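The complex is shown incomplete by one protein chain, all other protein chains being positioned as in the whole.
What follows is chain A.
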Amino acid sequence: MSRRVLCKFFAHGACLKGEHCEYSHDWNDPPNLICTFYQKGVCAYGSRCRYDHVKVSRPQSSTASSSITEQRPLVSDDVVFGNTGITSNGIAAAPEFSPSRSPSFIPSIPAWNQEQQQYHEFVGDDDVSQSRITSPAEIPICSFAAAGNCPRGETCPHIHGDLCSTCGKHCLHPFRPEERAEHMKSCENKQKHLEALKRSQEIECSVCLERVLSKPTAAERKFGLLSECDHPFCISCIRNWRSSNPTLGMDVNSTLRACPICRKLSYFVIPSVIWYSTHEEKMEIVDSYKAKLKSIDCKHFDFGDGNCPFGTSCFYKHAYRDGRLEEVVLRHLGAADGDTVIAKDIRLSDFLASMHLQ
């Protein structure tokens, strides 16, 4: 059964179990999107939950007292929802709450009805002091519809959210613009990421000739992006090549640091779990990688005690113990004509180049 459900770790390129995983590693299988919290009773995310809020499909247990389980659903449907309807402005009218309901009934009500009931209690209270609801934005939308399908359809007493074109669910709150924008943005990003990940599945490393995202260990299932060209390699292959010993008279810069395919020189490799399709996507990956490294303290710099061979071009953070960042010291050079020149980076190659000219 579970073998036909897509493994969610695999979907993110990070399943450690490989072929021993009890879930499916086949993209054609549907993922399990049912919220387990909702099934157990209450999901704290409510309508904003990314998983489906659907009823449990387990068989009706016979343990609950028969008289209640047989009658209760009918009663609750009739009593609780009987007098409800949707008013002209789309807001659920509060049902007439029956105060005679004793608390002893509640445990016998299935979880999904329970939540409904609590909600109705909430709305019912508000109905007493009507002035507390000031705007329709405060009313939550139907969580069934938000999860994809509301069994009550047109007769549902709650507001059904607007359809999100990306995820195909009625989860956009009509009166909360920020939430709508946020959902649409995250939904689109999620979709984009999934598509990129799917596309990346097909990409082969040009060195080991295997699909990068089908490698046996999680650490290997990463691309190594070269800064200057767009040829795909897995991170282990490209790092292996760049760090191999230049024994056979290979030149470090012209051979080892060059792309194995186009021989273009790249100074660094960027690890990434997805492959990009546009230059913007690549820049995004590179920038987020650099930003991440910039937040990690450089072990060579060692809070000012050590000496980093990469100097000011190091990708890692150069900060002292008190949190002060290393200052780039500007060097003032007196030029021959009396002007002062600020030299930013002095490289040996600059001098070598000028020597050639002389």
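Here is the rule we go by: a contact is a pair of C-beta atoms (placed from the backbone, for glycine too) under 8 Å apart; a residue touches a chain by one contact, two chains touch by 3 or more; residues count from 1.
As a working rule, contacts and distances are computed from a predicted model.
For the omitted chain of this complex, the UniProt record lists the protein as "E2 ubiquitin-conjugating enzyme", which is one of "Ribosomal RNA-processing protein 43", "E2 ubiquitin-conjugating enzyme", "Exosome component 5" or "GCS light chain".
Summary of contacts with the chain left out: across A:261, A:293 or A:314, the touching residue is A:261.
When the missing chain is restored to the complex, the residue among A:29, A:188 or A:210 that touches it is A:210.
Counting the whole complex, the residues of chain A in touch with the unshown chain are 206-210, 231, 237, 240-241, 244, 248-251, 255, 258, 260-261, 263.
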